[in-house]
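What follows is chain A.
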Amino acid sequence: MLLHVKDIHKTYHTADGPFDVLRGIDLTLDAGETLALTGESGSGKSTLLHLIGGLDTPDAGQIVLQDRDIATLDDTARAALRRGTVGVVFQQFNLIPSLRISDNIAFQARLAGRHDPAWIATLTDRMGLSAHLSKYPEQLSGGQQQRVAIARTLAPKPRLVLADEPTGNLDEATASTVMDLMLELVSEAGAGLLMVTHSQALAGRMSRRLHLKAGRVA
Partner candidate 1 sequence: MTKATLQALLSHWWRNPLQLFTLLAGLALATALWSGVQAVNAEARASYDAAAATLGEGQYDRLVRRDGQPIAQDTYVTLRRAGWLVSPVVQGRLNGVRIVGVEPLTAPSGIGPVAPQEGTDVVSFLTGDGQLFGTAETASRLPDYAFVITPEAAPGTAVTDIGVAQRLLGKPEQIDTLIVLPSQPMGRAALADVAPDLMRQSAQGGSDIARLTDSFHLNLTAFGLLSFAVGIFIVNGAIGLAFEQRRPVVRTLRALGVPLRRLIVLMGAELMLFALVAGVVGVALGYVIAALLLPDVAATLRGLYGADVSGNLQLRPVWWLSGLGIALGGTAIAACGALYQLAQMPLLAAAQPRALAMAAGRRARVQGQVALALLAIAGVLMFTANGLISGFVLHATLLIGAALALPLVLDRVLAGLSSLAKTMTAQWFWADTRQQLPGLSLALMALLLAMAANVGVSTMVSSFRLTFTDFLDQRLASELYVQVEDAAQSDALVAFAGPRTNAILPIQSTEVTIAGQTTEVFGTRDHATYRDNWVLLQAAASAWDSTFTNDTILINEQLSRRAGLDVGDLVQVQGQDFSIAGVYGDYGNPIGQAVIGEDVFAILFPDVIPQRFGLRMDPAAVPDFVKELEQATGIPAAQSVDQARIKAISLAIFERTFTVTTALNVLTLAVAGFAILMSLLTLATMRVPQLAPAWAMGMTRRQLGKLELLRAMMLAVLTAIVALPLGLALAWALLAVVNVAAFGWRLPMYLFPLDYVRLGLFALLAAALAALWPARRLARTPPADLLKVFSNER
Partner candidate 2 sequence: MNVRMLLLLCWMPVAMQAQGFAGLGTQAEGFSVPQPGPVFDFPTDHGPHNDYRIEWWYLTANLKAADGTEYGLQWTLFRSALAPEAGAGWTAPQLWMGHAAVTTPNDHYVSERFARGGIGQADVIAEPFAAWIDDWALQGDWATMQMRASGPEFAYDMALTAEGPLVFHGADGFSVKSAAGQASYYYSQPFFAIEGTLQLPDGDIAVTGNAWLDREWSSQPLADNQTGWDWFSLSFDDGAKLMGFRLQQTDGANFTSATWINPQGETTPYSDGALEAFPMAFNDADVPVRWQVTLPDKGVDVTVAAINDNAWMTTSVPYWEGPVTVSGSHSGVGYLEMTGYD
């Protein structure tokens, strides 16, 4: 089993008092499996994604990734996890504006110390970015930028890909194309995919789906 989330709780402390975002979530994911995470705004799906990505820590529960509970890791160890094992595709792309497209794509692979030029060339080619390698992010359209972000995430061949509404900023046609590519590449890499989405259509293309409601699996 690639990922096993056990009874995760997370509470945010706000001015109006504590707010329980996650109230006991369990889920599993195998390698090569894709899972859609759906739910209304505020249902806790992004938070869950961040916890699995090691961007935040749960208040209670276990997140076992490749037989290790990442909730117990310290900041540096979680950073290492993000570098190599888990890849996150952000809704806002989060490209580095001062780096060229080629450097942006290669960036995470270089961070992880797994720079494979052939694989990156393949990714670039499949994503249709070959003509843009020497440009800067601001010179690309939203769809192109998201493809750069996906290529960047896949470049180090992560075991688990997390995507937070990766096509939320794209029009329907572009979104569909980008999604196809991502599913293809994830499947080729044999990685697991966990994707937060609003779109029923997108969710339908995943092997499983999980609906969250008020911090619980509905």
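The candidates were selected such that all candidates are chains of the complex that A comes from, given by their letters.
Basically, a contact is a pair of C-beta atoms (placed from the backbone, for glycine too) under 8 Å apart; a residue touches a chain by one contact, two chains touch by 3 or more; residues count from 1.
Everything quoted here is computed from the prediction, not taken from an experiment.
Colleague: Which touches chain A in this complex, 1 or 2?
Modeller: Per the touch definition, chain A is in contact with 1.
Colleague: Applying the document's contact rule, which stretches of chain A touch candidate 1 when the two form their complex?
Modeller: 12-15, 50, 55-56, 75-76, 79-84, 88, 90-92, 94-99, 103, 107-108, 110-113, 136, 152, 168-169
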